[in-house]
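A single protein chain has been omitted; all remaining protein chains appear in their positions.
Entry: chain A
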């Protein structure tokens, strides 16, 4: 039988506010346990929440970015359940009236085709703390630093049909929230995480199968693997005559499998009701328009502009527009050096390679955009050749200064003095008698290929500094004279 997977994602994005959603405590990551939890975060009796307006603004920004309906009246509700890292015994979330309603995003699949994925809603809520199970002699430690961190939970329609589609959608949302500057997108630190609802059904069947929810997978790769595993598990189960049960499952990256965490019967009755400590949030068109004014250019329109303005191809434009920091860096380089194609090649070549090797984000790149632009200019104005440019780049990366400084300090300026070059060429021709004889003996149309050998010898002899264009011309005329 042909099976079809049906997948919906719930993405939790941590909003990049300075302070928590209902208190003034800092949201910075990595502090000593419980040093960033104030009386409100600890749910001391008598404390009350006050909404961080910045979180609201960020949520509205997201809604506008995906063309969603914005809830002009949204309401915080309490989701009641007991857990040690949930200090109040309820999570303040939004239920019936979320801040962001229906919207959609377009994803691009591997075969280049496009698909629109529906976003059901996105709502603001507070994060819980963390339970630490190690190092407490059989007891559990509670760290409430994260408690009260603002989250935007983005819920998709069950429109995704494969693990690859799910990851493409996840990456799309990741690009949108990071471009908007409302989330740092750091999956390892849990700033961007997702739960996947997965079910399978015979292809052509309308009705959804029973779904399992996979909790908290924290990398794109694992999301794909976890969903793929779960799809296969469910198909195998049904084909063996079993039944999928509605449950929450945990993905184990080490074993690449999902495991049952709790079944529907053990699920909580959350007893949602409107939070009486917070008034409904009422926003009007003036507010929404003001937020709209602050929207940055988003990846899709930036990509289109890159193709139009810089003449980049689809692939390069896609790659360079996905992340704001990278796109900004590229544009800065392109503007200063004046050659967007060269800038794109550097971005996707050496820049990407060095960032990757050093596990750095573009935001942490040690070379300012202006310096890379200067380097490209030095290639364009024939001060150095492209081979030497890589050497200069490496030096810039290692903090040895800007391109001009390094070129001067290392004497890497291209040799363009014809007399000097002719001397080098004559020496090479004199040394390589057998190759010269072969060249002379060869058919004229084969000689072009053989020129490469002499080029290499000349470049080597010049310490790489010879201008390759000049060398080609001189070599050719000198050798052809011998024929």
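The rule is simple: contacts are C-beta pairs under 8 Å (C-beta built on N, C-alpha and C of every residue); 3 or more make two chains touch, one makes a residue touch a chain; residues count from 1.
The criterion applied here is as follows: contacts and distances are computed from a predicted model.
Peer 1: UniProt names the one chain left off this complex as which of "Thiosulfate reductase cytochrome b subunit", "Gluconate 2-dehydrogenase subunit 3 family protein", "histidine kinase" or "Glutamyl-tRNA(Gln) amidotransferase subunit A"?
Peer 2: Listed in its UniProt record, the absent chain's protein name reads "Glutamyl-tRNA(Gln) amidotransferase subunit A".
Peer 1: In the whole complex, not just what's shown, which of A:116, A:279 or A:440 touches the removed chain?
Peer 2: Per the contact definition at the top, the residue touching the missing chain is A:279.
Peer 1: Go through chain A and note every residue touching the omitted chain.
Peer 2: 39, 42-51, 78, 80, 82, 84, 87-90, 140, 142, 269, 271-273, 276-279
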